[in-house]
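All protein chains of the complex are present and in place, except for one that has been dropped.
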Amino acid sequence: MMATTYTYYPGCSAGGVGRAFTESLYAVFERLGAGLEELEDWNCCGATAWPSVDQRQAYALSARNLALAEDRVPGPGPVDLVASCTGCYRALLKAQKALEAATPTSVRLRDALAAIGLEFTGRARVRHPVDILLNEIGLDRIREAVVRPLTGVRVASYYGCQLVRPFATFDDSRNPTSMDRLVEAVGAEPVDWPLKARCCGGSCYCGGPVIGAMPEATMQLSYALLREASKRGADVVVTICPLCEFNLEGFQDRMAKRFGHPLDMPIGFITQLIGLALGIDERALGIHRLLHWRLPERVPAGEEGGVHARA
Amino acid sequence: MSEPRFEPRIVAFFCTWCTYTAADLAGISRMQYAPNVRAIRLMCSGRVDPQFVLAAFRDGADGVLIGGCHPGDCHYQQGNYNALRRFELLRLMLSDFGIEEGRLRLEWISAAEGDKVQRVCNEMTEQVRALGPLRLVRGPRRRPRGTSGQAEAERGPGAVEEAELAPVLEMGGREAR
Partner (left out) sequence: MLEPESTRPPAPISSNGGPKIGVYVCHCGLNIAGKVDVKAVVEFAASLPHVTVARDYKFMCSDPGQELIQQDLRDGLVNRVVVASCSPLMHETTFRRATAAGGESPSHFQMASIREHVSWVTADGDEATEKAKALVAGAVRRVALHEVLEPRQSPVRPDVMVVGGGIAGIHAALTLADAGKHVYLVERETTIGGHMAKFDKTFPTLDCAACILTPKMSAVRAHPNITLWTFSDVVSVEGFAGDFRVRVRHRPRYVREDLCTGCLACIDACVHKHGKFDDEWNEGLSKRKPIYIPFPQATPPVVVVDRDACIWFKTGKCPRTCVDACERDAFDFEQTETYDEVEVGAIVLATGYRTFEASKMPEYGYGLYPNVYTSLEVERLLNAAGPTNGEIVLRDGSRPRTVGIIHCVGSRDAKHNPWCSKVCCMYSLKLAHMVKERTGAEVYNFYIDMRTPGKGYEEFYDRILKEGVHMVRGRVAGVTDEAASPEEEGHLVIRAEDTLIGSVRRIPVDMVILAVGIEPQPDAQEVRRLFNISCGSEGFFTERHPKLAPVSTFTDGIFLAGACQGPKDIPDSVAQAGAAAAEALAMIDRGHVTLEASTAFIDEAACSGCKTCVGLCPFGAITFDDERRKASVNEVVCKGCGICVGACPSGAAQQHLFTDAQILSEIEGVLEYV
């Protein structure tokens, strides 16, 4: 059994909105025998406002993290830099591609790194936890580790837009299935639904409906997702983006009022779902941080007992 | 920047069917690239005689680029493989002379790859610029027979010159020319 330690890039949301994601990620990896070590002295990846203002500067921010990862892990092999927030994942991956291309931008970025005594040699590879779970740790190991198969739980996997676009490194960009395969591996029933990779409006909405940029448009987008998931019979929706999770979860009351459709769809992170199947304690998975979380009645309770509802 | 930048001079040997055509395509597509590469057209990259490469360096080139068709695509079936073999031997020889890696480059460029011509010329220009001028100490020039009157005047009777490729005494640093 491989005991690999991956370099982890938490990003800014890891300690805040995405805390449950981080907690469950660490717990699941540990249970599966893989380690996560936070990249020392990481800096913001520049995912949000920077690319619209100056793409190259944004790349430079991310480039530092890539170069640091190479610096911390001695060679000669590749260094996997695992980023859980898909915004960070996308930003870091874009910077990786920019560095790898033979363009003037790449030259400037390398010069910038050299100015602070770092370099990018191409060893660093940006990976997502779903990619690691599927392709490094592997479905077999996950299945073996399941102690509480989530039989009968119908799970709609929500990929969001940044996991497989613009770069589809480990899954199809229009019809992704990687999360569904993980869901299957823990005994649950993946729900195929057409909006699984449709935008939730997250980037227009950050800050919530009061100070977000386009509240009406994003309310429509997020509502459409929840409505469709519900219509397809999903018991829960799992996701991999702290912002998507926040948007889908946090405004269901408002949506109910706006669209006249009562909603109470449990939303969580896929790592939390997997963690439950692996028998990890709910508190360690950050389940208590979720607003609507519960599994359907018919799921046999784990050792902790009882139907899981919001604490 | 007040100092004039060193402008490398690179001689390129391009095969007619692929690389030269690709360079034409780059022209038709108006792809802009560094003017430092001077292309000499041959029918096939297999025509490149190692003495051409050496003569180019001797005559003042800072870099030499050989362009041919992708393996398997040579218009004459296998000329590019011959070019590859000669290139590999030349590399060893040049390194013995102290001529740095990066001054001789071989690229497979197909007739449709105008953008590759642009990229390779730009890349090689920067690479050779970073290496600096190749300052070979030259002996009296050897000229091919039957050439210009200027050469005959220089040569004088007897015809056989002593000068080979003179041992390299100074290599170009990073100063501008």
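For reference, chains read A and B in written order, and residue numbers begin at 1 within each chain.
The working rule: contacts are C-beta pairs under 8 Å (C-beta built on N, C-alpha and C of every residue); 3 or more make two chains touch, one makes a residue touch a chain.
What you are looking at is a predicted structure, and each value in this text was computed from that prediction instead of being measured.
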Partner chains on view for the chain not depicted: A, B
For chain A, residues touching the missing partner are 172, 174-175, 193-195, 224, 227-228, 231
Hidden partner interface residues of chain B, rising order: 9, 11, 16-18, 20-21, 23-24, 26-28, 30-33, 35, 38-44, 46-52, 54-56, 59-61, 72-73, 75-79, 82-83, 86, 110-113, 118, 142, 144-150, 164-165
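One rule holds in what follows: only the chains that are shown with their structure count from here on.
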For the pair chain A and chain B, the C-alpha centroid-to-centroid distance in angstrom is 51
